[in-house]
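First up is the structure itself, then whatever we jot down about it.
Every protein chain except one is present and positioned as in the full complex.
Order as written gives the chain letters A and B; numbering starts at 1 within each chain.
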Amino acid sequence: MNKITIPIGPHHPLLKEPLSMKIDIAGERVLGASLRLGYVHRGIEKLALERTYVQDVHLIERICGICSHVHTTTFCLAVEALLGIEVPPRAQYIRALMCELERVHSHLLWLGILAKHVGLETVFMHTWHDRELALDIMEGVSGGRVSHAANQIGGVRFDLSEEQEAMIRENVEKLKTQVGGVLDVIENEPALRARTQGVAPVSVELIKDYCVVGPVARASGVDIDLRRDDPWPPYDQLDFKVITLPDGDAWARTLIRALETRESLRLCETIMHKMPDGPVTVRAPRKVPEGEVVTRSEAPRGEVVYYLRSNGSDKPARLKVRTPTLAVLSLLPEQLSAIHVADIPVVLAGIDLCIACADR
Amino acid sequence: MKVMRRRFSLLNAIFDAVMARPDTVGYPFGELELPEGYRGAIVIDADKCTGCGLCVRDCPADALRLEKKSRDEFRLIHYPARCAYCGQCEDSCQRGAIGHSNALVGATARPRELIVVLKEKNIDD
Partner (left out) sequence: MQFIKGLFFLLIFPGLSFQVVCGLAFEWIDRKLLARFQRRVGPPWYQPLADLIKLFSKEDIMPEGAYDLVETLLPLISLSAVLTAGLYIPIAGFTPFSFEGDLIVIQFLMSVPTLAYYLAGIASVGIYSLLGGGRSLLQFFSYEVPLLITISGPAVMAGSWSIAEISRSQLDQGPFIVFQPLGFILAVVGLIGKLKRDPLDIPSASSEVVGGSLTEFTGAKLGFWHLVMNIQAVVGIFLLANLYLGWSNITSPLPAIGIFVLECLAVVVVLSATSAVFARLRIDQLAGIGWKILVPLSLLQLGFVILMGV
């Protein structure tokens, strides 16, 4: 059979964001792939140097729409470390609550996308309907469904009233039931399992070679999770399970995200239960003394690393962001060799791409 | 029986979905309910604004501009098309003059002509 090259080009129904791949196929088998990024590059790291720290918090939020809160949290942690100020405990708990809710909404979004690409549009619509509950919580609390603007340097920008706490508890309960139903469907639907089981298994050696992080690594049995290994408060006071699965194929990557969603909802309940009272912000000076700092966080897709260097003024001297999708994308050409053409959507969906994060 | 029920869980789900009404909001033909804290259009309490410019300094999107001749002659202009609706101006203002309402800002075909003068004091031109 001749070899033809199909472009999964910048425009394709499979991709949420532009990415260019050229895939060589012969008949129905894939021979190899090559990757090209940069379509969503906006120069955030350079733009951040021309704005003050206060303005940068809002700029950093727009690196990615799905994991916006984690980015701002990590940035604020970096600046607060350089300033040497300690955020009040209630603000830490609110930050963790928003992080976990973001994990829930991101995984539900991803699950819908996988179902849609496999042909199960009903599951897509039903999971996005359940995701609206999480977005309703975030909108009621912070004022925006996707752009929360929850963080400021020195704490969070809003406090939770009694009614809001009751609303959060009620919606988290509802979400737990719905996510239980979704988990039922995934585990028992034979067609979904038939499409994903045994597809593109990734070994532990490949994970370690390419420095892959996040649920993709945990689905192959590598036990890393920054919330437990390198926690920022309050994660060091909270109890939760880190889920790993041994197989490493697309089915494991599907199941692990559904299980992580359930675990995150339990974590939300623990956070609401343990939330202390007190102020939600401390005053932060505008000029940051000289220094450099590295902070890390566990975004829904893996480990986010921020490097910040300051020179005593109110604008940063250098900001560097390493997002998890960049680490996982390097694995993609390897995963795409020796599979069926019909498995390309399953593999792509399994990595949970967020190209806006990767390109900055 | 439980195994059968779990096997047909998707069939149950679509049956329930048909029985319940769709959750789609009928906007713009129906009502749209926005929560109170929703960050919508910028409003100002003109009596409290003194033209200090803290909001202008902290705006990340350059959506506010202050034309100031002296302490009592200034004009504060807002560009809703550039605004990121982040609420930083509300936090920076120390007198609680500027802030967000929960009204939606409509779409426009001419974003460059969307200019709102928030406060004008003793200034013409």
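Basically, contacts are C-beta pairs under 8 Å (C-beta built on N, C-alpha and C of every residue); 3 or more make two chains touch, one makes a residue touch a chain.
Computed from a prediction, not measured in an experiment: that's the story for all the values here.
Within the complete assembly, A:His117 is the residue of A:Arg90, A:His117 or A:Arg301 that touches the hidden chain. When the full complex is taken into account, the listed residue touching the unshown chain is A:Ile6, out of A:Ile6, A:Ala81, A:Val293 or A:Ala317.
The chain not shown here is touched by just one of A:His71, A:His107, A:His126 or A:His148, and that residue is A:His126. If you put the hidden chain back, the residue from A:Ala96, A:Ile153 or A:Ile344 that touches it is A:Ile344. Seen across the whole complex, the unshown chain contacts chain B at 10-11, 14, 17-18, 20, 22-24. Where chain A meets the missing chain, the touching residues are 4-7, 12-14, 28, 115-122, 124-126, 129, 189, 191-192, 194-195, 340-345.
As a convention for this text, only the chains that are shown with their structure count from here on.
Averaged C-alpha coordinates put the centre of chain A at 26 Å from the centre of chain B. Listing the residues of chain B that touch chain A in their complex gives 6-7, 9-10, 13-14, 17, 23, 35, 37-39, 58-61, 84-88, 91-92, 100. Contact residues of chain A toward chain B in the complex are 51-52, 54-59, 61-62, 122-123, 126, 129, 132, 139-144, 147, 149, 152, 157-158, 181, 184-185, 187-189.
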